[in-house]
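Removed from the display is one protein chain of the complex; every other protein chain stays in position.
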Amino acid sequence: MSAVAAKPQAGGAMNPTAMAVGVVLLIIILGACYYVSPNLGLTALIGVIVGGVLIGFGTHFVPVGGAPAAMGQAPGIATGVAMLAAGAGLAGLFGGAWAAPLGTTVATITGGIGGGLMMAITCMMVNFVYVYGMGIPAASGKVLHDPITGDSQAEFKSQGTEGHGLPFVSFVGGVIGGILAGAGGTLIYLALLDLYKATFPTLMSATHAQVLPVAVSVAGMFAVAMFLVNAVLTAYNITGTIEGPHDPKFKRWPRAIVASAVASALCGFVAILIVAI
Amino acid sequence: MSVKIEVIAGGVPHDKIMIAGLVSTLVCIYLTYLNAFTNTQMFSFFGGLAVVAALIWGSHTIKVLCSYGIGTGVPSAGMIAFGSGTIAMLLATKYGMLAPIVALVLAAVIGLILGYVSNNILNMKIPAMIQALTEMAVVGALTVMGFAAMITGGFTFTGLTTSTATFLGFPITSYANSFLGGGLIAVAFLLGAIAIQHPFNACLGPGWKQDRMLMLTAECGFLSMIVAAVMSFAFISAGAALISLIVAIIGWLYTYGQFFAMSKRDAAAWLDSKPIPDTEGH
Partner (left out) sequence: MENIVFGIGITALTGALATVAGSAEDTESNIGSQGDPNSQVQLAPQMGFLHRIFNKAVAGEPPAYGLWCALGAGLAWAFMAMQVNAILAIVLGCILAVFVQGVYATTAYLGRTASLAKFGQPVYVDIIKSMTTVTMAHAFIAIFCTVALCQLINGALGHPFPLPLLALIWGIALGAAGSATGNPYYGKERQYQNQKFGAGVPISASGNIVRYAEAGERNSIDNGFFTHKIGGSASGICFGLIVFLEIWRTILFERIYAGWGAIAVGVLMILVFTVIDRYIEVWARKNYGPYTAAKEADA
């Protein structure tokens, strides 16, 4: 369980055939959804797919160092990719769900800001502990100069490590990741909530007010479930650790976009089938 | 939490565990239908036994998958299993008698596609990936279904979205106080997601032993069953919930004791208040 063992092994190359199969699958699912529920269902599915893609893309920005970061051996936040993104995204979902009556746009942005705020506070506290608790300045291991501030990094890297703390570009990456993940989670929730609010009363032969708690709860649970599926898939894509948008692994994002789109379309379609048939 | 994991062979082959797990889970889930036939709730505890059987199968699948070193933590595998399984399970609840079979097929399809996505689109190139994600989605779906059956006495969509309470002598139907409306599915989700990954996460290392890990899975299953039984007091009759609770406590005590015995068997030494042993060179 050393820092060496945590290094990624999986290839960064794209697999064009598989990508094409993915896109075809996506179109088939969209077509099937149009067939069973042309209006409400398709709108919800598109919302879910966009939300899932936002989560998959956003997770790439979150600087995660895993176990080596906890020893100051590698830059980033010392926890797992999927779970940090989930923490930020779900905090965003909390705010977004609260703002749901204010309309989709406002609620989605509120959710995004909630996730970004969570990441901003967390990243700031990480640097606070590194600097004032442990006396270690931030340094990136992947680039010589911070792409945003232009600060040189290499000479602040202590001996025998790959860097430590959160350089400014990682901080910004974390906030962007939180915003995208929070907005994505909220969008999935809102898409499913609108669908369920419209269809549950007939399905369960009850009034709007009666089914509202069930619709909220089911949409919320599905948003959490799809969030975790997308975040874990992205974690598989970046295999463990990433420093932020300047990391070479960040270039793998197109794969994750296709993967998230297919996975969310699939899960979303099943969630829509509950009320469509 | 990335750990270098050695592939360890030996013990009961995975296919055998898979088939045994699948059959016993389905049988146990179908046995909860005795509730409907006899018009009682006394057989809800079979849902909990289905959870235990499914988890034993699922934790071994996780072992097969994570032996390859997937680059991220073991817990994430449990999350993706239940994330995909829960959605399949809820759709399946609409199919009455066929629900467990529909959940099985639907989860398998979702898992298969997710496996293809991670193996080919994300280029992970892990031989066991597709089969493992398929199995885990099925385990996730059947586990949540087992919890639902145990807590509410059944798993029809109507049963999960409504609950009947008596208020001043009149029965009233409540939607907010149901398994889904109250959000208890979130608890079932995480109970399963932690119980499925914990045994391998806790037992990994060079001294990994199959029987010890599977005993730990059974222990986690029964432990989850205890708390699920406590929650079921809110939905089913006190007698039925008590049966679940007693079955769960007996099963938990037995498996917990067995796990202690097996750990004692495998440990280098079993010491109480002793210093660190002297080793050469340190």
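For clarity, chains are labelled A and B in written order, and residue numbers in each chain start from 1.
By our rule, a residue touches a chain if its C-beta (ideal position, glycine included) is under 8 Å from a C-beta of that chain, and two chains touch if they have at least 3 such contacts.
A quick note: this is a predicted structure, and the numbers were derived from the prediction, not measured.
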Among A:73, A:210 or A:260, the residue in touch with the chain that has been omitted: A:73
Of B:30, B:68, B:95 or B:233, the one touching the omitted chain in the full complex: B:233
Among A:16, A:135 or A:150, residue touching the chain not depicted: A:135
From A:175, A:257 or A:271, residue that would touch the chain that is not displayed: A:175
Touch residues of chain B, complete complex, unshown partner: 1-3, 73-75, 78-79, 176-177, 181-184, 186-187, 189-191, 193-194, 197-199, 201-209, 212-213, 216, 219-220, 223-224, 227, 230-231, 233-234, 256, 259-260, 262-264, 266-277, 279, 281-282
Chain A, residues in touch with the chain not shown (by the definition above): 1-4, 66-73, 77-80, 83-84, 86-88, 90-91, 93-95, 97-100, 102-103, 106-107, 109-110, 113-114, 116-118, 120-138, 144, 149, 151-152, 154-168, 171-172, 175, 212-213, 216-217, 220-221, 224
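In this section, only the chains that are shown with their structure count from here on.
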Contact set on chain A toward chain B in their complex: 1-2, 5-6, 8-15, 17-19, 21-22, 25, 66-67, 80-83, 204, 206, 210-211, 213-214, 217-218, 220-222, 224-229, 231-233, 235-237, 239-240, 255-256, 258-259, 262-263, 266-267, 270-271, 273-274
Residues of chain B that touch chain A when the two form their complex: 1-4, 69-73, 75-77, 79-80, 82-84, 86-88, 90-91, 94, 106, 110, 113-114, 116-118, 120-125, 157-158, 161-162, 175-176, 178, 180-183, 185-186, 189
